[in-house]
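Okay, so here's the structure we're looking at.
With one protein chain removed, the remaining protein chains of the complex are shown where they sit.
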Amino acid sequence: MKLQRKNRRALALGALAVSGALALTACGSDDTGGNGGGTQTAAAGNIDCGDASGQLQASGSSAQKNAVDAWVKQYTAACKSVQVNYNPTGSGAGITAFLQGQTAFAGSDSALDSKEVADSKKVCKGGQAIDLPMVGGPIAVGYNVPGVDSLVLDSATLAKIFDSKITNWNDEAIKKLNPDAKLPNLKIQAFHRSDESGTTDNFTKYLAAAAPNDWKYEPGKSWEAKGGQSASGSSGLAQQVTQTAGAISYFELSYAKGGMKTVKLDTGSGTPVEATLDNATKAIAAAKRVGTGKDMALELDYATKAEGAYPITLVTYEIVCDKGNKAETLPAVKSFLGYMASEEGQGVLTDADYAPMPDEIITEVRETIKGLS
Amino acid sequence: MSNATLSAKRPSSLKGATLPKWFSWAVAAGSIALGLGISTAAGLGSNIQWALIAALLFVLGSYGISARVEGRRQAKDRVATSLIWVAFLLAVIPLASLIYATVKRGVKVLDGYFLSHSMGVIADTEPGGGIYHAILGTLEQVGIATVISVPIGVLTAIYLVEYGRGKLAKAITFFVDVMTGIPSIVAGLFILSLWIIILGMGYSGFAGSMALSILMLPVVVRSTEEMLKLVPNELREASLALGVPKWRTILKVVLPTSIGGITTGVMLAIARITGETAPLLLVVWVTNFINANPFKDPQASLPVYIYLQFANSGGQGPAYDRAWAAALVLIAFIMILNLVARGIARWKAPKTGR
């Protein structure tokens, strides 16, 4: 009997816990960004909310996460009835979720391939998925060599370093490019991404295009070369470079924080090019458009010798249906993407260390977004 | 000296020479000092090294001295004792460091605002925001998972121990074994394929709960099974002999006797799933806003929050601080849960006299 009474008490306790959890749902609130800190929300007058409302689910590239964060903040301030969820799952997972009809749009560091376009016809009733270039960024090569504040490398040397052919910082090849630098006798620790990523894809494409004799591996999202060391995510790589003397690695410029030094690239244009936003935009402007119709896929010229163009550049596309978007999310998609491509939207990018799209590209993107249905 | 040889020859003597009580402490202090000395002299920088040297000296020292004074058997006993002490200390150091690091870095941004607000529209790079939405999500997801898996798990274990003897029991045992090896991400993938893609249900906290249940079940079954097996058969037989039906025997004798162990096992299982990240990323997704409904639309959760904040921080800045603070909250949450569960277990368990 005694036990039974205790059982009842335990039950009451459980009920209390459940009701407590329910009560918890009543308090607490969303941070609307009003409490200062960070960028102030700009005048929201120019954002066209249309009749958008509800939740907008999107996922994909983690490279553009910080840019999307900035956009969401400005956008939500204007259009309070829309909640944008961007899940930085990675480009591949983003495309997969989009093709399964789980999300309204996807962010991807590489354009859709032909099979994916064919698959998209199932989700986009009467249309297909298209790539809209929305945000770019230079992939910086960060290094940690004590006493060396400025370092110039060319593609061949870079390829040899990441292929473990050059293993010490006082190698002749590096000395030749940096006659003034005091290069120490220090082992090179080249770090690459352990996860698959669009960053690796672009970086290896650059190595393969600009130094075909020294980089024999197939460019791709996963690192093919042997040797070296690895870490997970751009954040992980940046951390390793900060921690390890003699380290060198590649990541988006926004991760090169805390006084980290980045390599200037000798592209053969005369002056070595620094990894800056302007230089990245220049490289994107020189890109060739390969997408047909409304698709705006770009092909970057990684071996470019144009003055001041930084060749290792990443372009992130937003992927949507040109026709046949879901009716309930269409207004929100048009409104949010429209804001991203607008002048204000692109203007937010430089604060977040991303490169805006060149004018002629973004004008066309705006037109395409207006025509989405 | 003569005493020592005496006791070695005649181990059956009623009382051999014994070392004073402070002996172990003296040896410990001596070996730590020596360990520090050696590593300073050799210029070894790391904390790990002097600790290892000191531990080795301690074990050898106690054995050597004790073997001379007290005899072989006593010396072995001392070595065992010192080894066990060393094991304890070796384990405590990293664990203490873990708690210390989390608390030290976690308290920076941990305050009422942080606990009662969601991230909302705050970007990862900006200060501010909070984890309310993640706490809520984790509570609901883990709660539902526990409600699903504990009854099924405990009943299955009861079946295996108390009833099951045939092929069915063998098959269940086999599959529970297989299940313990499921990488968490694969459980997430299974739910993603079945629930979200084939059945078209959309991302939700409940989908996450199901994935977590898959991970939780085998742990509950195995630990409960182990605990039930430890209940002496005499207890069962005594109860049955008094004419108590078997199911009442199980409920009133077997379960209460092992409730402490079962609770511990369940807590371990909850702890394991509360820290799961990968499956939640796949099937629950994330949101920066508060969503109190676990059955519709994406929810946030603490581990996913920690992971994403960490992954986007580059090892510094506000996102990094938030990741540690959320980690601290997560640990505190699990510990409180643990405390409550242990309280219940102690309160319900029969007094064993130990």
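Labels for the chains are A and B, by order of writing; each one numbers its residues from 1.
Criterion: contacts are C-beta pairs under 8 Å (C-beta built on N, C-alpha and C of every residue); 3 or more make two chains touch, one makes a residue touch a chain.
The rule is simple: contacts and distances are computed from a predicted model.
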(request) Report the protein name recorded by UniProt for the chain absent from the figure; options are "AAA domain (Dynein-related subfamily)", "C-type cytochrome", "TonB-dependent receptor" or "Phosphate transport system permease protein". (result) "Phosphate transport system permease protein"
(request) Would you list the chains present here that the left-out chain is in contact with? (result) A, B
(request) Just name the one of B:117, B:133, B:222 or B:322 that touches the chain not displayed here. (result) B:222
(message) Touch as defined at the start, partner being the missing chain; which of B:145, B:267, B:300 or B:344 qualifies?
(response) B:267
(request) Considering the whole complex rather than only what is displayed, give the residues of chain B touching the chain that is not shown. (result) 12, 44-49, 52, 73-74, 76-77, 79-81, 83-88, 90-91, 94-95, 97-98, 101-102, 151-153, 155-156, 158-165, 168-169, 171-172, 175-187, 189-190, 193-194, 214, 217, 219, 221-223, 226-227, 229-230, 232-234, 240, 245-248, 250, 260-261, 264, 267-268, 270-272, 274-278, 303, 306-307, 310, 315, 323-324, 327, 330-331, 334-335, 337-338, 342, 354
(request) Using the touch rule from the top, list residues of chain A that touch the missing partner. (result) 89-93, 96, 187, 189, 191, 194-198, 218, 220-222, 224, 226-232, 236, 239-240, 243-244, 247
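One rule holds in what follows: only the chains that are shown with their structure count from here on.
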(message) Can you tell me which positions in chain B touch chain A when the two form their complex?
(response) 113, 116-130, 132-133, 135-136, 139-140, 143, 196-197, 202-203, 252, 256, 281, 285-290, 292, 297-298, 308, 310-317, 344, 347-348
(message) Quick check on the complex: what are the chain A residues that touch chain B?
(response) 3, 6, 10, 13, 18, 21, 24-25, 27-33, 35-39, 55, 57, 59, 62, 65-66, 69-70, 72-73, 76-77, 83, 85, 87-89, 100, 102, 232-236, 238-239, 242, 255, 257-258, 352
